[in-house]
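Every protein chain except one is present and positioned as in the full complex.
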Amino acid sequence: MTAAPTTTDRNGESLADRGRLMVQGEDRPGIVSAVSGLLSEHGANIVSLDQHSTDPAGGRFFQRTEFHLPGFAARRAELEARLAEALEPLRMSWRLSEASRRKRVAIFASRMDHCLLDLLWRERRGELSMTTTMVVDNHPDLADAVRPFDVPYFHVPVGKDKADAERRQLELVRGNVDFVVLARYMQILSGDFLEQVGVPIINIHHSFLPAFMGAGPYQRAKERGVKLIGATAHYVTEDLDEGPIIEQDVARVSHADTVADHVRTGADVERRVLARAVGWHCEDRVFRDGNSTVVFG
Amino acid sequence: MTAAPTTTDRNGESLADRGRLMVQGEDRPGIVSAVSGLLSEHGANIVSLDQHSTDPAGGRFFQRTEFHLPGFAARRAELEARLAEALEPLRMSWRLSEASRRKRVAIFASRMDHCLLDLLWRERRGELSMTTTMVVDNHPDLADAVRPFDVPYFHVPVGKDKADAERRQLELVRGNVDFVVLARYMQILSGDFLEQVGVPIINIHHSFLPAFMGAGPYQRAKERGVKLIGATAHYVTEDLDEGPIIEQDVARVSHADTVADHVRTGADVERRVLARAVGWHCEDRVFRDGNSTVVFG
Amino acid sequence: MTAAPTTTDRNGESLADRGRLMVQGEDRPGIVSAVSGLLSEHGANIVSLDQHSTDPAGGRFFQRTEFHLPGFAARRAELEARLAEALEPLRMSWRLSEASRRKRVAIFASRMDHCLLDLLWRERRGELSMTTTMVVDNHPDLADAVRPFDVPYFHVPVGKDKADAERRQLELVRGNVDFVVLARYMQILSGDFLEQVGVPIINIHHSFLPAFMGAGPYQRAKERGVKLIGATAHYVTEDLDEGPIIEQDVARVSHADTVADHVRTGADVERRVLARAVGWHCEDRVFRDGNSTVVFG
Partner (left out) sequence: MTAAPTTTDRNGESLADRGRLMVQGEDRPGIVSAVSGLLSEHGANIVSLDQHSTDPAGGRFFQRTEFHLPGFAARRAELEARLAEALEPLRMSWRLSEASRRKRVAIFASRMDHCLLDLLWRERRGELSMTTTMVVDNHPDLADAVRPFDVPYFHVPVGKDKADAERRQLELVRGNVDFVVLARYMQILSGDFLEQVGVPIINIHHSFLPAFMGAGPYQRAKERGVKLIGATAHYVTEDLDEGPIIEQDVARVSHADTVADHVRTGADVERRVLARAVGWHCEDRVFRDGNSTVVFG
């Protein structure tokens, strides 16, 4: 199950021969010049370049370069060899991707439809450079809503033996996706699952200032009179809800809103924040930097 | 030390004969009608009325009524007697205020000038219906900055014996102010102080989604890659930084911003949020509802 | 084609016996008291009351009162008689509505799906107190996308004889809807249509600071380097795009975004702003005040 390459980007521009190079490592003099020189010698024209250094003296270095290189697909192996030669002695890690290749994603859901449907709808509109290869749901409720999008829908109930469900999920996704989105998936994934799935996982959850940890956060936020409801999209790590943040946003509420209104307002923020985070991830704009991120948005 | 009455509101309209009635209690049928009927019979014209009920069946009731009553100052005692007669049997608590009377405030500060100066500047512009009767600072640093505003400045250092400083602070403020603002005052006030001061205290502090409790919150927020920096204004209770929230807001940051940038962005949000909270408090727009608030903003 | 009454509001609370009274007119002393007294005598318990006066001396007065009255449906005629008696001498215009009765709406569209689908999806979720009785489209493109929502879809092409299309549209909507939403409907409606349709029409369009009137606004906004893309929802009047504003919002863009990105960002803001405006209209929260509005949001 592979995704068909796209031929234009979200602005209708041709993506043939468009590549991206992501480099990161310990900052040292001459890196930007080395990378851009190498691309240039190879006949690549730099379309956009974003660079960030956490500290020019001994910090970490991040660079995303989007370039145009006629015949890129054919010349990729050669370019990779040259990059390895140049960047590995500098102990830089790097990755090359073809802009025309959409990322394949599995969306995990649980009853709530707002994040799931918004992603499917944006994909259909051509806003997201991804192909949803499957929806995995631990409840059967959303099957009807997903059907019009022509995406395979798998109902994988999670019973007492959660390991069993995770085995089934791994069978479905392993090798078939480039990343996973938890679109309000209400089950905690085990450390085992995270290790074996081998691809990044993006999660979305509500956020408040301050946080209300534990049960009933909306109720408790209401009891404290919060005026803003937020959402955070982040990469999943073993520390539940504590992974590197990709995007956040808030919406305003008032005393006149009920807890149910807060939940609805939260849903609106969640789908907006998740869509931005997923879009950036699909375009290789997000670098992980320890438990933080660098987002060339 | 009493504040001079103002003769116009922040829009230049006359405040003579303008009163406000704040009522709260257990919700019951007929309250709105009883209150508005009583004002009407008394010859008062309702200028604005805000009402909120947390639940029409057995919830709590809040009403703020602003009215015009010719000769209000002279007829206040009579109106109060009638209100007592009508509202006390219903076990409603209520309060009457004259719009022309600015609230007197003591601003507590500690080195950081942004919240303090913004309040003084807004007061001078006529944006806040208050009179700052004193600035109390545990450091001497801001004396020069305060001087051009013609406000008494008291330096009350807080040494080992914090109780001693609090005694001095109480001597200054008791009877002289209607509320206190902690404009980035970096000392924790004792439960004793809160009890004896006898007036509401408004505090401002930074906020994140999620919260980073304890030391070095900005550093830790940066390490997690937060994208929003927030601020919360709240009434001070014995639970430090846990009192009823009056107002919140956020501003956007990115990986390109340093911790110092985050602090500066936070300062901008803090002064904006605090000014709004103080302005609403001065106009009797904030009701406390347990550990929450009703804000008729 | 009538909409089924709903039995709970968007928070799951019972709407049986819940009424709303909307009053507006020239401000005069005693109005709030007269209205609330009348409801109270009638046995109604006021659930929420919003009042606004543009100027207590000779301004215009607006009041929205939501109340609980056991047996409201049966007693409606009697209450209306009493209201007429009380309010007509004061030359107040007023309207009574049952909260349990969803408003019936026709959504007009033209190829672009974002506003249309967002409204249908929110209605299905129970967020909007309305029943979409039909979608009217001058292109056939969105038929498939609408089908899963089980809403009648009418394709009414607009050819050279626009009057002909408008006749067909009027046949469809007259008597069958309580309001019309133009969800990116790209045809200008004639003054004749507006007059004959007899119900409010809500429109959504892009907005910039400053405005770029005429053709190609996104291109021209880009050429000026605008940093915010906005949307405005308003009631339709004969002055195209100049009617009373119900709601507005903006989103941030940068030089790195293309014109196509701006359009997409605009679509996101449009659906959010339109949903809020429609939701408030459905709950009788919007009063027209000349070419302005009073929104008890």
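Per-chain residue numbering starts at 1, and chain names A, B and C are given in the order in which the chains are listed.
Here is the rule we go by: a residue touches a chain if its C-beta (ideal position, glycine included) is under 8 Å from a C-beta of that chain, and two chains touch if they have at least 3 such contacts.
Bear in mind the structure is a predicted one, so any value in this text is a computation, not a measurement.
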Candidate in contact with the missing chain, chosen from A:Gly30, A:Pro89 or A:Gly214: A:Gly30
Contacts of chain C with the absent chain, listed as residue ranges: 52, 207-211, 213, 222-228, 230, 232, 241-242, 244-250, 254-256, 289-295, 297
Positions on chain A where the hidden chain makes contact: 29-34, 36-37, 39-40, 43, 45-53, 56, 68, 252
Chain B, residues in touch with the chain not shown (by the definition above): 10-12, 48, 113-114, 117, 121, 125, 127, 144-145, 147-148, 256, 258, 260-261, 264, 268, 272
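To be clear about the criterion, only the chains that are shown with their structure count from here on.
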Chain contact graph, described as a line, ring, star, complete graph or other shape: complete
Chain copies touching (chain B, chain C) - same or different residues, decided at half shared: same
Per-chain Cα centre nearest the global Cα centre, belonging to chain: C
Rotation, 0 to 180 degrees and nearest 5, that superposes chain A on copy chain C via CA atoms: 180
Between chain B and chain A, distance of the C-alpha-averaged centres to the nearest whole Å: 42
Computed distance of Cα centres, chain C from chain B, in Å: 36
Touching two or more other chains - residues of chain C: 48
